[in-house]
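Every protein chain except one is present and positioned as in the full complex.
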Amino acid sequence: MSSIVDDTSVNLSVNLGKIQLKNPVMPASGTFGYGEEFADFINLNDLGAVIVKGTTLRPRLGSFQHRLVEIPGGSLCSIGIQNVGVDRFIADKLPYLRQFRVPVIVNIAGESVEEFARVTEILSKAEGVSGIEINISCPNVKKGGMHFGVDPDATFAVVRAVRNATDLTVMPKLTPNVTDITAFARACEEAGADAISLINGFVGMSIDVNSKRSRLGKNLTGGVTGPCIKPLALRLVWQVAQVVNVPVVGIGGITSAEDALEFILAGACAVEVGTYNLVDPWVMIEIIDGIRSYLMEKKISGLNAIRGTFEA
Amino acid sequence: MSSIVDDTSVNLSVNLGKIQLKNPVMPASGTFGYGEEFADFINLNDLGAVIVKGTTLRPRLGSFQHRLVEIPGGSLCSIGIQNVGVDRFIADKLPYLRQFRVPVIVNIAGESVEEFARVTEILSKAEGVSGIEINISCPNVKKGGMHFGVDPDATFAVVRAVRNATDLTVMPKLTPNVTDITAFARACEEAGADAISLINGFVGMSIDVNSKRSRLGKNLTGGVTGPCIKPLALRLVWQVAQVVNVPVVGIGGITSAEDALEFILAGACAVEVGTYNLVDPWVMIEIIDGIRSYLMEKKISGLNAIRGTFEA
Amino acid sequence: MFREESTVLANEELAPGFWKMRLVAPGIAAATKPGQFINIKVTRCKDPLFRRPFTVFRCSDFGGGNTGIELVYEIVGRGTRVMSAMRKGEGLDLIGPLGRGFELRHDKRVHILVGSGVGLPALFMLGEELSLAAGRRELELVIMIDAKTKKRLILEEEFRSLNGKTMISIHDGGYDYHGYVTEMLRTYIDEEGIAADCAIYACGPELMFKAMVPICSQYNVPAQISMERNMGCGVGACLSCVCRVNKEAVMKYRDIRSSHVQFEDEGNSGYALVCRDGPVFNIDEVIFDE
Partner (left out) sequence: MFREESTVLANEELAPGFWKMRLVAPGIAAATKPGQFINIKVTRCKDPLFRRPFTVFRCSDFGGGNTGIELVYEIVGRGTRVMSAMRKGEGLDLIGPLGRGFELRHDKRVHILVGSGVGLPALFMLGEELSLAAGRRELELVIMIDAKTKKRLILEEEFRSLNGKTMISIHDGGYDYHGYVTEMLRTYIDEEGIAADCAIYACGPELMFKAMVPICSQYNVPAQISMERNMGCGVGACLSCVCRVNKEAVMKYRDIRSSHVQFEDEGNSGYALVCRDGPVFNIDEVIFDE
């Protein structure tokens, strides 16, 4: 499968459902705003796709303050899916993104199956949306995510409802807070998902020993993200990639091309970079370059030749 | 409950089943050898208890080499419960520990309910063993831990068998790799556990992108331990402490008195320090001193006054 | 805003726990306005992970072809401890300038800077600007400095070198004023009878701002305050640095379409982003004690 290649012939493109990505690197929802915030640092056209902040039917103000605290090697955060709502997203945010030649994937959240379906319908009619990532796993919102993501039947119901509401690429995003993640991946596939992304944050907590209160204030728990979860995420992605036929997108603690390649070797078709975007806004470009260099050095012509080649 | 105290009147003692600990700090199994290894750094008499390396019926050589790799803020390791077996433990290791006035808790592992029971019986007859910590959760051993720890019925069966085999304090140690850890805690309590400790490592993985092999060599996956798992562990301990009546022992990423106090505020009666013992062999003493200082500064006479006082 | 890989030129302790760092950073030095901040990556490791935000204390030409910035910081945790161990020649990765700084109230005559601890550096560049104008007799500059103890008093000399009146208040006494800076502020406005003529610019702990609220409303004095929040990104992407704000006040001061403020559907409040809409806010915009 591998062949000698020159500088330009390394092909980083991959297919994610109906979307063709020019390379396998995308921002993880919630860590890249609506793209605009990063325009001083990178050219959005260089990315595989843009995945925007979690979007709900109605605007949401999100969690109380003290939303993010640093933990060793990561973040504990509870943003509570603050967002402007799907209508203002389409009116105010999408036009900016339409200027670029980059697929836009909208991460959606909801409190009922109907809400997920409704947001999907609205987005499907908007020009410039290529895919829907379904956040069934957001651990921060009391009524939202957790409920669907830890029950395979609820997972199936949400994915099926979104599937029925759109022809766009549908990509449910799994939560790691379960005993056997493969059951959830299978449920998504059966429900008609075009791809599966994982993982969202692990549920975590941090206490200020002086005030005896959560360091996240009134938000008792939060999602643990960042480099510290990478080994956990990698193992889950590896497990899921072995049991489903749809493309798998790896997420969790990626900070470098090496990290991204670990996920690809474990079977991921593409990756999302989350927390580390906040640290180095240009990191995704470094990752794309690094993946290209790796393939060139090893004289491999494309990602298909290495995906899932981890030797277990 | 709190009262003004002088230097000496701070009472750090706690009860763990039938064992009285002079303070709430113990080493986590597998990170303290058999105590002897730390004699140059600390006086074992200063500890709440000593918990020794996981012990099995027959000696075990454990995992292949490449047993520990560093990850951001933690370790990914697969020791595979290398140990000399219960008989040599009693003959060669226990006599050393008997010199000290410190309770000895033996962490046991096994591949069948019967093996757990048998090891327990043998240990119960040995002089100088105060308690049994049941490792139903070791994620490293193919046939061992994982099997019991992710199935509440199997968890119940093991704990019940150990309970029936001994009058010593019985403390099952839970795995975090489950959807709802409270179900497992309840199963342990019903089976007659005197206390519950948690957590063991999260399952994780790391790939060397050049060799395309696990950085743990032939051991594909390992247990993620250390500071990076603390926020995850803390939340699980908090959850468990709310649903059981037996004392809960908090484990996961503890490196300082503050970390230990977070667990105690979340409801833990005592804590175990694991990975960080490997970095600073004297850290448990610093933690004990730090807890004492905290209580003195806040003019609190004992741990009972702060346990579980996290304001949710 | 942009990235600048800078080099430490000097790093010295000003007072126990307070440090000043000099960084070669010509790009950021040229672009920074009073009250703006930079975001520093203190290590190349994963712990500490996030960048740390610091106000630019001063932009200077350090000689030898080096222009750059100075930071004044207090050691409070792991990141600042790592910074204090840095020595001349080490590299440091910066993003900046970030945020929205102070706006000079040209309609006022007396400009009062109110600062405490490591809030003081946020006021210095504005102080320099006001000092120039004061030198030209266009306005009056008053500098009020707060410190818990005399030992924790920093930057006194630097602020005294400006064309202004410097007043220092120490909580436990032993200097110009015994007590809190806010009491000194109230007395000054009251005794000088300048309520109608003055504007306040402040940086310090939230408790100080809260003590200023009744003073500002009693005398109807405008105040700009520089807020702090834990930050993820510093560029408006992660929504972690929110500050509860009052809708009516925000609508009065800001073009809402170019701001990052999001309001409740119903009700009169919302969230602004400290990293984009701030760090400087008008005091009446902020809702304290959420």
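Per-chain residue numbering starts at 1, and chain names A, B and C are given in the order in which the chains are listed.
The working rule: a contact is a pair of C-beta atoms (placed from the backbone, for glycine too) under 8 Å apart; a residue touches a chain by one contact, two chains touch by 3 or more.
A quick note: this is a predicted structure, and the numbers were derived from the prediction, not measured.
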item	value
Missing chain: touched chains present in the view	A, B, C
Touching residue (missing chain; options C:43, C:60 or C:163)	C:43
Contact with the hidden chain (one of B:72, B:176, B:231 or B:290)	B:72
Chain B residues touching the omitted chain (full complex)	30-33, 37-38, 40-41, 53, 58-59, 61-62, 64-70, 72-75, 77, 79, 82, 84, 226-228, 255, 275, 277-282
Absent-chain interface as seen on chain A, which is shown	72-73, 227
Residues belonging to chain C that touch the chain removed from view	43-48, 78, 81-82, 85, 87, 89-90
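Definition applied: only the chains that are shown with their structure count from here on.
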item	value
Number of steps on the shortest touching-chain route linking chain A and chain B	1
Chain occupying the most central position, where position means C-alpha average	A
Centroid spacing, where centroids are CA-atom means, of chain A and chain C in whole angstrom	36
Distance between chain centroids, defined by C-alpha means - chain B, chain C (Å)	47
Where chain C touches two or more other chains at once, by residue number	46-47
Chain A, residues touching no fewer than two other chains	72-74, 227-228
